[in-house]
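Handing you a structure now.
Here the complex is missing a single protein chain, while all its other protein chains stay put.
And then chain A:
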Amino acid sequence: MTDTVTLDPHRNVPGVRRPGFAQTLRAEWIKFWSVRSTVWSIVALVVLGAGLTVLVCATSADDLADGSAGEAAGSFITWGMTIAQITAIVLGSLVVTSEYGTGMIRATLTATPHHGRVLAAKALVLTGTLFVVGTVTAVLGYLGGNWFLEREGIGLALGDEGVLRSLLGSGLYMAGIGLFAAAVGLLVRHTAAALAIVLALILVIGNMVVLLPGAWGEWATKLMPGNAGGVVATPVSFNPDLLDPWVGFGVFCAEVAAVLLVGYVVFRRRDA
């Protein structure tokens, strides 16, 4: 029989000898930007996030100015982000679940058979993009919305309390909520299921736990991921009983990390 032939795998195709995290990151970056759903989600995020902020500021500036709204202008200046988070959730979930839906995950893991590295690269591409896009969107919304507020003499300066924090916080929250959806995607491996779970948790259950009796309802409301994490993204919260911005964001990060950790364990253990 033929002797074992050892072929130098670099003989015909030169390149990086020991590919590492940088290569995995580059691969995930190419993957991320080469499907239309990414572009559509990001366009939707910007349009909804900035557009709705401008819209609510434009329509309620006079009520805010004469006090008849009973709310602070700071609660409106990043308001669009509460709706824009839906697109961050869609994007985050798709980054994972579209791979399972199409069988792509097998190509991913044959190219890089290191679950942790793949997950870290995916998370970095997703959160990096969402942070930048989220922050830019919040700034656009602020510039547009503030123009209407200033006309009524209630404009907010960047230096005013919480304004700058809420703009960066919007980016942080978008990144966090997207990662949360991706982690849930790892657990359920199905786009519709992941979206249903996360959207229900953030938009429905988060607003209903207040119905729990007494301190239970109070604390459940404070701790629900959308409530805890969302405070950092607005200068003045509509609900004064929520956690302080950075405390809340810390709780939110811990929650995301916990779900991500469980997702990672499941990702490693289950067959692709």
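Methods note: contacts are C-beta pairs under 8 Å (C-beta built on N, C-alpha and C of every residue); 3 or more make two chains touch, one makes a residue touch a chain; residues count from 1.
In this section, contacts and distances are computed from a predicted model.
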The chain not rendered here carries, per UniProt and among "Carbon monoxide dehydrogenase, large subunit apoprotein", "ABC transporter ATP-binding protein", "Fumarate hydratase subunit alpha" or "Oxidoreductase", the name "ABC transporter ATP-binding protein"
Looking at the full complex, which residue from A:A69, A:L109 or A:L164 touches the chain that isn't shown here?
A:L109
List the residues of chain A that touch the chain left out of this view.
1-7, 9-19, 23-24, 26-28, 30-31, 34-37, 98-99, 102-107, 109-114, 269, 271-272
